[in-house]
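With one protein chain held back, the other chains of the complex are shown just where they sit.
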């Protein structure tokens, strides 16, 4: 993760409001667009006030997709809503330490 | 995928369930200890709790949970329903109704009004009181379970294990697994949770609204299986839900691992990570798997997890009950469906259009003189008529449900005011339009309360007058021609016309010189300003809000009248139109305009021979004087009358009159188009209709027309009744 990030491709994508079933399609496009090989992308979650399972799935997808194309994706500034959803779903560790549970191989 | 709609369904269903609960509670007063009734109450509370959890309405969940626990104790005969507990649960029902109304209004349940909050706390406390002994006994209660299951192969895990694979449509159906977890946490604790992301596809195949998630959960809770099971009631259909109780046997875990879609070894590890299995136990389970391979192969892989050996005795009972309940629901669902009232309105509208179009087609066919065409349109008309006849009753509901609600009112109010009063109901099967029924609730409540507060005398007075100690209020409904009549009768003290008159004079509503009939005097009670809030006597109180009642009834184009016999009781009679969208009408012409008279109100038609009869305003018919009015004059139509006019004799509620028209056209299926706001003040029209040729005809409101015609000019004219107070 240190190799390619030296390239000056560093993006911060602030997400806000509700990351849920209602906005899932829209957010999916946005998330996939921001991912690029050898880039470092930070998702700023500080302004997320609602996160449901659809939103969680999207974050997982983004993480997996990033891993597949060699993009370094980080989640930052988790808002309380995000933390609650992570805790409830047990997904927090997935983003923090992807080794704990291995995502299925693509 | 509309959350609002789902929430609306929840609200409607909860309201219905609360009504059922109330009915059942009142029923218990007659048949205490009836298991079915108690179960009905329990089910209502349980379902409300379950659904509320799905919407994250934690306050309702927590509250219903306590109530449900108390009910559970009743079901297991640890507690009995007595008057006190019934009263408490009636309040619990009221409180829940209030909370749900708040949800409906979009209020935040976390910040309740002080008063609601206080009720909430008091009731929770009172409920908990019934639970106190149970909490103490709980470890004991769970002990036998453990013993029963404490055979050699029971494993160490003392929490439930939930395996959840949510169906693809879960999110789209408005369910969020996170909401279910939050709900689980209201009656237990999620010890650990492992998400399963195996089903999540690559970005290209991902549908962001499809649910791909699965979870393995270790869940610590004292709740019974049915409760945990109930959490997943709304996702069960397309999801895979497996629930293992604490200390299940190793082959049960094996079975679980085998029936889940993921690879066995990995699942075993997940179960270990959840803390459900220890490493040694996992070893044991996997060994058992190898041993059992032969036998298992004979069994279909999808074999149901919950085999008999696996389920605890109370769980069996709960499951059986659940099954029965589901069966009951199914059979109900088969015969009843919930339909948006707007869709029905739309259908009725369309049927109306169809009738108009059909009439147009038939008229055209007639004009063409094409006999085959005419036959075809006749057939069509007959079918359309059948469609009409089956479509119209769709909106009709029995008034019984509304009446039954008053059992509660009468029960509560009689306790509150310390009078022994019973309610009798008749004619509950009488049907009328749903929208009318809905708007009758308030006026009826008012009338019933008035009858109880001021109609029924005190016990002493009743006994002194030789009347039975228990007072009676009666609600009755019946059809009368095109109208429905609803009566509220009491066997109380009745009204003294002289005192009413005196009071009306005192208030300046009637001048000293005016003489009124008894009926007119009684009707003064409905005058605004007749009575004020200061209840100096029973009599004055009697009129509180009666003007509001009258206004409500008038808004439904109904009438209200009161009759009373001093010492024997009072009867209030409400007459309402059925407000059907379509009626059988009788079409007449005056000048260029067509008028429709509801057929039920047409008594006969006669040809007018002598013009002189009209000038006197009367016509002699069958030896009686019939008041007659020329519609042409009434409606300021300046067209020339034809040489020969006709008279339509109309009657309603004992009043008769003759309407002079140009031409009798005949019977006609009339689709009522509402008058609309612009014509709100029009007092002789009941609506519009569209004739076969596309022109608009006016529907006459015969009862109002008759009342106005009958009003003697000197006395209280219908229209200006309110103004004479200032004279």
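By letter and in written order, the chains are A and B; residue numbering begins at 1 in each of them.
The rule is simple: contacts are C-beta pairs under 8 Å (C-beta built on N, C-alpha and C of every residue); 3 or more make two chains touch, one makes a residue touch a chain.
Definition applied: contacts and distances are computed from a predicted model.
Asks: Name the absent chain as its UniProt record does, using one of the following: "C-type cytochrome", "Purine-binding chemotaxis protein CheW", "STAS domain-containing protein" or "Carbohydrate ABC transporter membrane protein 2, CUT1 family".
Replies: Its UniProt record gives the name "Purine-binding chemotaxis protein CheW".
Asks: Where does the absent chain make contact, in terms of the chains shown?
Replies: B
Asks: Of the residues B:178, B:560, B:660 or B:709, I need the one that contacts the missing chain.
Replies: Checking each option in B:178, B:560, B:660 or B:709, the one touching the absent chain turns out to be B:709.
Asks: Need a quick check: the contact residues on chain B for the chain that isn't drawn.
Replies: Interface with the chain not displayed, on the chain B side: 352-353, 356, 592-594, 629, 633-637, 673, 676-685, 688, 690, 694-698, 708-709, 711, 713, 717-720.
Throughout what follows, only the chains that are shown with their structure count from here on.
Asks: Would you mind pulling out the distance in Å between where the CA atoms of chain A average out and where those of chain B do?
Replies: 47
Asks: In their complex, what parts of chain B are in touch with chain A?
Replies: 1, 166, 170-172, 176-179, 181-182, 190, 192-195, 197-198, 200, 202-203, 206, 208-209, 211-213, 215
Asks: Spell out the part of chain A that touches chain B in their complex, as residue ranges.
Replies: Those residues of chain A that touch chain B are 20-21, 24-25, 27-28, 32, 52-54, 56-58, 60-61, 64-65, 68, 85, 88-91, 94, 101, 103-104, 106.
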